[in-house]
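To start, the structure under review is shown below, and the notes come after it.
Omission of a single protein chain aside, the complex is shown with its protein chains in their original locations.
Order as written gives the chain letters A and B; numbering starts at 1 within each chain.
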Amino acid sequence: MADVLSVQALSKQYGATIALRGVDLGIRRGEVHAILGENGAGKSTLVKLLSGVVEPDGGSLSLDGAPYRPASIRDARRMGVSTAFQELSLVPDLTVAENMLLPKVSTGRFWPESLASIIRRGRDLLERFDVHDIPADAVVSDLSLAQRQRIEITRALSHARRLLVLDEPTAALPDTGWLFSQIRRATGDGVGVLYISHRLSEVREICGRATVLRNGSSIGTVALEGVDDAGIFSMMVGHRPEAEKRTALRPNKGAEVLLETRNLRGGLLKGVDLSLHAGEIVGVAGLEGQGQQALLRLVGGAMRPGGGEIIVGGAKAMLTSPQKAQRTPPGIVFVPEERKTEGIFDTLTAAANIALAEFATGGRERLVNGRAERLLARQSAERVSLSPRYLDFEVGNLSGGNQQKVLLARALMTGARILVLFDPARGVDVGTKQSIYQMMRHFAELGGAILFYSSELPELVQLSSRCLVLYDGRLAAEVPQEALSEARLLAAAHGHGERPTNDLRMAV
Amino acid sequence: MTNQLAMSTAPHSRRLPNLKVLAESALLIVLIYAVMAVVYVSVQPSALSPYAIEALLNNSLPLMLAAAGATFVILQGGFDLSVAGIISLVNVVIAVMPVDGPLGALANLGVALSIGIAVGAVNGFLVAGLRIQAIAATLATMIVCQGAALLILGAPGGYVPDFMVYDLTGSVFGVPVALVIILAVIALWSLYRRTDAGRNLLAVGQDRKAAGLSGINVERTEFFSFVWAGAFYALAAYMLAAQTSTGSPSAGEPFLLLSFAAVALGGTAFGGGRGGVTASLFGAATLTLMQKVLFALGVSSFYTGVIQGLIMILAVLFAAAVRYAVRSRRVA
Partner (left out) sequence: MTGPHPAAELSDTAAKDTRTAQKVSSTTVAVLAIYGLVAVLILASRAVSPSLGGLSQIETVFYLSAFLVFCAFGQGLVILVRGLDLSIASMITLGAILSTTLMGGSNDGLLYLVPAILLVCAMVGVVSGIGITFFAIPPFIMTMAVGIIVYSLCLGVTGGTPRGFPSPMLREFMQDRFVGIPSPVWLLGLFVILGTVLQGYSSLGRKLTAVGNNPAAAHVAGLSARRLTILAYAISAACAGFTGILLAAYSNGATLRMGDAYLLPSIAAVVVGGSSILGGRGSFLGTVGGALLLTTLSTILSALGIGQGWKTITEGLVILAALILLRDEVFTALQTRFRRTA
């Protein structure tokens, strides 16, 4: 079968940074083709090149045999290529219908089309792609993340005549049913689909072949049926990953209590009692929106409580700011979920990002330069296995995994004994995950305590000394280490041991 | 291999028209203006005479037009300091043009608009094309325009056609010309914001990146916001010349800060995405009226600045408080 898209020796460079060094791949008509690779392997650059956001420096692209060199998103769409972006490209204060039709919303030639008519057309489009539960006249900022993602995908579907690019389309979706049926319909019409996802199980379900990227180059294209997960991983990272060992720490109930909460409320959290002992890693599990975000932010001082108490180091504490939390002995440090918006300082070097913790907690002002910061940062960087040569990079130029390491190193730098981590290994590559797990275990072994939430059950099972399961803003269960299993957590996450419902992915 | 614990529990969209409309339209500033007008009339009953109304409108018009222009740029998230330069330049050009009569006034208008649009296009090219920070680029063009104004007319003076001075500041069929212009601008804006260009302007201001990924030509949108702004500044300078009947190379200077104050008073967000031209028109009118009220109340002219400054701060706080109320109701 003829390729709808063929890519040869594609390369792209941003200033001194080489993002793509040579990518070859071909997507057949009606095929769902996966792109696999660690963070920083070049997937997002490939998406940008295909969708016309940036132009390549070298190599060639062709679409149905004809040269393809889109100068803009509109250009790409005109040639039948459209993209659902990972970061969701919807304009917040416009209606769903307007967003669906951007940038040419109004059909009126001499007089602008009425909003009612625009909404009618938007509704028709939604209906065409089986979206029945999102009103076309709703304002996007009022929608949930999952709803926005579906609008993003629907818009891409409506423009895709030859190639549909889906970048992490399921990141916020509760289930894949709707998406996969739409993809199958599109491929039935002969559209090629480029599918990017971190979730291998999902990739195996919908994709036929996969091209693996590593370090900006394509390593090869494989038929997914003929290769096992370990084989794919070894292509992605260049070596076979070590078998995941379960090496959680023994719980130590007799140890010193570092932190307690009593009937803690705020946001979606409706009252939680917990205690955190020295030397343990307490996992928090829950479906999205059960109050875990509030719990971690409250304990980290990043949110004001609506009621209840937090007791730190034996004394009642008012954690009015992250700074206050860090300064309340034995010290609490919070690493948020949003790396870009709440984590990194992108134009500062990695060393400056890490060393900042020293300046934030240390009271006296002092003189610093790049070398001083490097010396300060080096030890913490080692604890998260961040290569010292990255210390001089601007953090904005590092991969997501290394940015996360920088954030964790900064947290360690504060010297706090309580770490509060929100999904610390989300969206980072396998190698970085292992470094983060190792750091967490080591931290607890040295007498620190960790409270962490994770959206991935295996991670919770593997790391936790015990696991708290939240449901509807309350503690639904506390699962001790002996009883930890994914099935047990999943059941508790749905409230009291019910069977998991179908809209949860059971991927294993 | 991963059991994803992701499930949407977010509530369905709910829209709250009343407060939201109040917070995000021109209604709020219109109310403030009305209150101030009532105060003004109660201290100075003669303010209701047709002559006084006409004079007030004429006084307010240049700042209103300048603020309307600034709004276009601010809505897309930009900044335009060139207002002072363009107004000075156009003002002196009109004062040295040797034309008269209605046709002369028309010629003046054409020249004024061409200058405004040309400088606006330069701004747009610098910002959208060369990606120079808007404040810096428009600062430079402002200075160049001021220099050019000095070259053309070294000191205040010149000659403004009688037709402009008398007919354009008078009334037609009992309706002040200034009012006609204001209504025309409001009508133009209400139409424009419903076109694709107007929608894109606000979309770029709300989320530049999302707008770009949605296929909106962000650079083009930015570029034309500066062009619109330049045209409105030119119109402001034109009406200013008609009102003062002379040209001055520093005519634009007072407009620099006041036009931004007017936009802010109207509730248009600095940073873009929210607000509108109508609100800015009333913001500007409120500023002008405020001076009259303070004068009528007998506040020493030395201290009017204190009250002006305080009212600017309070107006912004008040608008923020209403928006806050809207948001907390939405969350609840």
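Here, contacts are C-beta pairs under 8 Å (C-beta built on N, C-alpha and C of every residue); 3 or more make two chains touch, one makes a residue touch a chain.
No experiment lies behind these values; they were computed from the predicted model shown.
Asker: Of the residues B:M36, B:A121 or B:A148, I need the one that contacts the missing chain.
Answerer: Touching the chain that is not displayed is residue B:A148.
Asker: Where the complex has a chain not shown, which of B:P45, B:G157 or B:G309 is the residue touching it?
Answerer: Considering the complete complex, B:G309 is the one touching the chain left out.
Asker: With the missing chain put back, which residues of chain B would touch it? List them for me.
Answerer: Interface with the chain not displayed, on the chain B side: 81, 126, 130-137, 139-152, 154, 257, 260-261, 264, 270-271, 300, 302-306, 308-310, 312-313, 316-317, 320.
Asker: So that we can see where the missing chain sits, which residues of chain A does it touch?
Answerer: 11, 13, 15-18, 21-22, 38, 40-41, 214-215, 217-219, 237-239, 300, 302, 321-323, 325-327, 333-334, 336, 341-349, 352, 355-362, 365-369, 389-390, 392-394, 397, 399, 410, 414, 431
Just so we're on the same page, only the chains that are shown with their structure count from here on.
Asker: Spell out the residues on chain B that touch chain A in their complex, using ranges where they run on.
Answerer: Interface residues on the chain B side: 1-11, 13-15, 191, 194-196, 199-200, 202-203, 206-207, 209-217, 273-274, 330.
Asker: Can you check the complex and tell me which residues of chain A touch chain B?
Answerer: Residues 53, 72-74, 77, 83, 85, 87-94, 98-99, 102-106, 112, 115, 135, 138-139, 142-147, 155, 170-174, 198-201, 229, 285-290, 455-458, 486, 490, 493, 503-508.
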